[in-house]
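See below for the structure under consideration.
Every protein chain but one is kept in place in this view of the complex.
Residue numbering begins at 1 within each chain, and the chains themselves are lettered A and B in the order written.
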Amino acid sequence: MRNLLPILTVVAVILGLWYLAVGPMNFRLALDAATRGGADVTPATPDEQGQTGLIRLMLDNPDVMPAAYAFERPRLPQPQDVVSEIYENTIGLARRCEWQGFGAERDNWSPLSDGCLRVIENRRSLIFHAWQTLAPTLLGFAIGTGLGILLAVGIVYNRTMDLSVMPWAIASQTIPILAIAPMVIVVLNAVGIQGLLPKSLISSYLSFFPVVVGMVKGLRSPGAMDLDLLRTYSASGAQEFWKLRLPSSLPYLFASLKIGIAAALVGTIVAELPTGARFGLGSRLLTGSYYGQTVQIWAALIMAAVCAALLVWVIGVVEKRTLTRLGLVR
Amino acid sequence: MIKAQGLNLVFQTNDGPVHALKDVDLEIDKGEFVSFIGPSGCGKTTFLRCVAALETPTGGSLTVNGMTPDEARRNRAYGYVFQAAGLYPWRTIAGNIKLPLEIMGYSRSDQDERVKNVLELVDLEGFGRKYPWQLSGGMQQRASIARALAFDADILLMDEPFGALDEIVRDHLNEQLLELWARTDKTIGFVTHSIPEAVYLSTKIVVMSPRPGRITDIIDSPLPKERPLDIRDTPEFLAIAHRVREGLRAGHAYDD
Partner (left out) sequence: MSGMQAGKFLGRNLESSSKSFLAPVAGAVAVTVVGALLDWRLGLVFAVWLAAWGLNILLTETGGAAKRFVVPAIFGITLLVLWQMAVRLFDISQVILPAPTDIWGAITTSVPVLWADFVQTVVKGALSGYIMGAVLAIGTAIAVDRSRFLQRGLLPVGNFIAALPIVGTAPILVMWFGFGWQSKAAVVVVMVFFPILVNTVAGLKETDAMQRDLMRTYAAGYWQSFTKLRLPAALPFIFNGLKVSTTLALIGAIVAEFFGSPIVGMGFRIKTSFGTLELAMVWAEIAVAAVAGSGFYGLVTLAEKRLTFWHPSQRTER
């Protein structure tokens, strides 16, 4: 991991800049609060404060700076506040979380104690919301990938499908479909389809096309020499598919899977937005922005980031294992 | 011109130190055509790169035109031709030849004139406006040589420039290279794998062997400077080739 030190340096620089920016970002708000609290500030009235530049204000009122850092409803929260918010809403909810075991005598049998369930099922918990977002993402991703692979096979083996569908598959990637994700949810709700399925439809659509395009590229990747060799063996179409085309397409497939899962997650989050969803990371973002709870927004965002990173990492691990066994690792 | 004394180069690799060059003593005079021949790992390319200041020796001395190799490099004392043509696909052939001229600060009119002269030298007149991918492998390599000749360097260093080409094209280019050498009077250092090529082209043949990389034999060729391709069938030629082969065998080139 010789990249560890550079990565840590870059992350440290980003955190450092973040920390430095907290003060100036919250300064006007803190100054306003101080003025209303009756403190001695230059200039004295809010109107004049609005007219003065930020740097001038900071230089004239240095004693307001600590308040800017400690501000309750900040424009830019401090890194540690975000971390503590995340902690409180996840692990912090767990009190005496323990494994009950299979021999426990209980009415509503559950292997996890109440302490643990508080973390998973509590409406306040970020893990609960994360799961509300992850579940449709994973389902949709599976559907989209499955259908995508099927369509890709169809495109490669049927010339008509190739000519009709492929241009649209490529073109659709340039269309910002993501913007109408919320609408699809509402329409489907109106027709009576609720819950997991509408959100899965969005994420399946968003992972579908990258998988199609990538898989087609991969299935077509074997060179003329490899195909000719199989022809000298009189290999059938199916044999050619399973023995040559499918294995060659795996590197391309995994690259598209990573793009697809990230897109699926973003799709689900966007789908939760203006339609007033009550659960999920998108809804946390929304309520945070409605009630001005900036720390809540940041916490939800970081949680979404962690989820995205986790999903891509899992696919990366599967990719590495599979490709190493097939000798396809670069 | 180029003087190496007790030159040593040891690479530190993951598998331990590799003695790429050991106690190399060689003198190359002005106007000579010197070929370096030997199996892989004998140090011939490494020696050429030391002269070009692309590698740094770990022991001994090496001077080029009386300066250190790096000073010579900064003085633009030599042109280098690699195994692959390495032309920029986004520049025309003329544009590619102008590349070193732009870097070295020649005036625009000077550049145009040099491009014209050098294209004529390598027999690529009229191809200046074409792009590299529109040319065959042999023509691309000729353009690469032209690029190395465009600026005024006394020395031309060539690292297996014809290795990727087929034999017929190679013969043709060998002839052209000799003509070029006669016209421009440069000092040429030439690395090759091919015994006939080495004997045909050079005034001096340096036979090297690996593990550690060292000189096994230095042969001063008695062949005349004017050489048609047919000279390869003469007994004198075969005698020299035989001597080269003996030198390679002595250096265990044919052992496993």
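Just so we're on the same page, contacts are C-beta pairs under 8 Å (C-beta built on N, C-alpha and C of every residue); 3 or more make two chains touch, one makes a residue touch a chain.
Since we're looking at a predicted model, the values are computed, not measured.
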Absent-chain contact - pick from A:G38, A:G53, A:P176 or A:G327: A:P176
Contact with the hidden chain (one of B:R74, B:R108 or B:K225): B:R74
Hidden-chain contact residue, picked from the options B:V18, B:L54, B:A164 or B:L223: B:L54
Subunit B, residues in touch with the chain not shown (by the definition above): 52-54, 73-76, 78-80, 82, 84, 86, 88-90, 99-100, 102-104, 131, 133
Touching residues on subunit A - with respect to the absent chain: 2-3, 5-11, 14, 25, 75, 159-160, 163-168, 171, 173-176, 178-180, 182-183, 186-187, 190-191, 258, 262, 265-266, 269-270, 273-274, 281-282, 285-286, 288-289, 292, 294, 297-298, 300-301, 304-305, 308-309, 312
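Rule of thumb we're sticking to: only the chains that are shown with their structure count from here on.
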Approximate Å spacing (C-alpha centroids) for the pair subunit A, subunit B: 56
